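What you see is the complex with one protein chain gone and the rest in place.
And then chain A:
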Amino acid sequence: MGAGALTCLMFVVIALNAIAAAAGLALFAVAIWVAVDGYKLYPISGVSGKDDIFAAAWIAIFTGFAFFLTCIYGIFAALKRSRGFMMVYLIIMFIIFLFECASAITAATNRDYLVGNSNLVKKQMLQYFADSSTQGKQITQTWNRVMEQVECCGADGPSDWIQYNSTFKQMFGSTYIWPLSCCKRLSTFEVEDKEGCMVGKASTIFPKGCFQHIESVLSRYTWAVSWYGFSVLMLVFFTLVIAMIYYMQLE
C-alpha cells in the first residue's frame, strides 16, 4: 500500500477512534444517570432480586470510561505507526467489547422479567406494601411516592386491592379498602374526600394503575444502557475492523 494511502488510512483510524472515545464517554455518563436512579424505583427491582438492569449500568460505567481511555491510546498508537502498540490496542478493545456486550444483553433480558407484564410488580406490591420488614418499608415508601406523584392506584387499578388478598388487607382491611395514597388530595396534602375515596367514588380516587409509569421508567433505563450500548458497540466494531486493516498494512 502506498504511503499516501497508508496515511489516509491512519487518519481514518484516528477519526474513528476520536468518535468512539466521545461515544464511550457519553455511555459512561448515561450509565451513571441510570445507576443514580432519579426516579427512585430501585426497590421494586431490588426486593425481587431482579436488579440486573442496574448491574448492567454499573458495567457500562466502567466499559464506557475504558472505551474512552483506550480509544485515546489508539489515536496515539496509530500516530506511532507501530504494530506492537496497535496489537495491544486491539486486544484491550476486544476485551472491553465483550464486557459491553454482556452489559447490553443483561439489561435487555432482565427488563423482560421485571416489566414484561404487571404480575411481578402487582404481586410484590400486594405482598410487601404495609409489611413491617425492611423490604416492606422500602416497597411501601416507593409505592406511596409513586401513587401520590403519578396520581395512580395499584398496579392495574384500585381493583387490585379488592380482588386479591394482601398484607395491607390483613392489617388494615377493616378500615381501609385501599391505601390513602390512592385518594385525591388538596394542595394542603389533606385527603379531599376520605369517605368517598373508600367507596371508590370516581372523582375522589385515582382510577388508573401505576404499572404503566413503572414500566416506562424501567424501560427508559434499559434502553439507555442497552440500545445506546449496542450503537456504541456497532461503532467500535467498525473501528476495530478498520484498525485491523491498518495493522495489516503497517510494516
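Following the convention adopted for this analysis, a contact is a pair of C-beta atoms (placed from the backbone, for glycine too) under 8 Å apart; a residue touches a chain by one contact, two chains touch by 3 or more; residues count from 1.
Everything that follows uses one rule, which is that contacts and distances are computed from a predicted model.
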Chain left out of the displayed complex - its UniProt protein name, from "Importin subunit beta-1", "Nuclear pore complex protein Nup85", "Transcription and mRNA export factor ENY2" or "Uroplakin 3b": "Uroplakin 3b"
Hidden partner chain, touching residue among A:A21, A:L126 or A:M147: A:L126
Contact partner of the left-out chain, one of A:S132, A:T175 or A:T188: A:T175
Positions on chain A contacted by the hidden chain, ascending: 83, 90, 94, 97-98, 101, 104-105, 108-109, 111-113, 116-117, 119-120, 122-124, 126-127, 158-159, 162-166, 169, 173-175, 177, 198-202, 205, 207, 223, 226-227, 230, 233-234, 237, 240-241, 244, 247-248
